[in-house]
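All protein chains but one are shown at their positions in the complex.
Then we have chain A:
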Amino acid sequence: MSARGLLLMGQCMPCIKKNASKIRIRRMELDKNLNMYFKKDEFYFAHDPQKLCKTGDVVLIRELPERLTRLITHAVEKVVYPLGDITDPISGKKVVVGKYREDIEMANQMFGKSEKAFDYDKAPPRGRLEGTKDFTHGETYIKYHEDGKDQPFAV
């Protein structure tokens, strides 16, 4: 292992390993035959005991001086873009698709905001429905066996 401490940016993927996150690094690779670029994925396991990153987050990972286990070669440095909670890097405001959250909120206020509508201040942080209604933290599979038990990730 080299001591370069190489930094990489990638997306966090669902992973069953404890203390580690699976990070996908997506690069473009030239196909010399067709003279075209195609995307190519590389997967790294990054040490992450506090589970900083959740599935879908864009994170920075740094290469460890020596590998921790057979799989774990990197450590999570920081979460750059949490999934579904994007901050515009120039103005520093929160964004939803093509609009600032403030602007949406302002429009709602002008039309008379509904009492039952979603409110960012009251909403708890991401991850409370994991395992009950939201199953994106793991990989799903096509159900292949009926064993009488509950298989939450079977589709």
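In the analysis below, a residue touches a chain if its C-beta (ideal position, glycine included) is under 8 Å from a C-beta of that chain, and two chains touch if they have at least 3 such contacts; residues count from 1.
Rule of thumb we're sticking to: contacts and distances are computed from a predicted model.
The unshown chain of the complex is recorded in UniProt as "Small ribosomal subunit protein uS15m", chosen from "PRELI/MSF1 domain-containing protein", "Rpf1p", "Small ribosomal subunit protein uS15m" or "Ribosome biogenesis protein NSA1".
Touch with the chain that is not drawn comes from one residue among A:6, A:80 or A:96, which is A:96.
One of A:50, A:91 or A:114 touches the chain omitted from the figure, and that residue is A:114. Residue positions on chain A in contact with the hidden chain: 56, 82-85, 96-97, 104, 108, 111-114, 116-118, 120, 123-126, 128-129, 133-136, 139-147, 153-155, in rising order.
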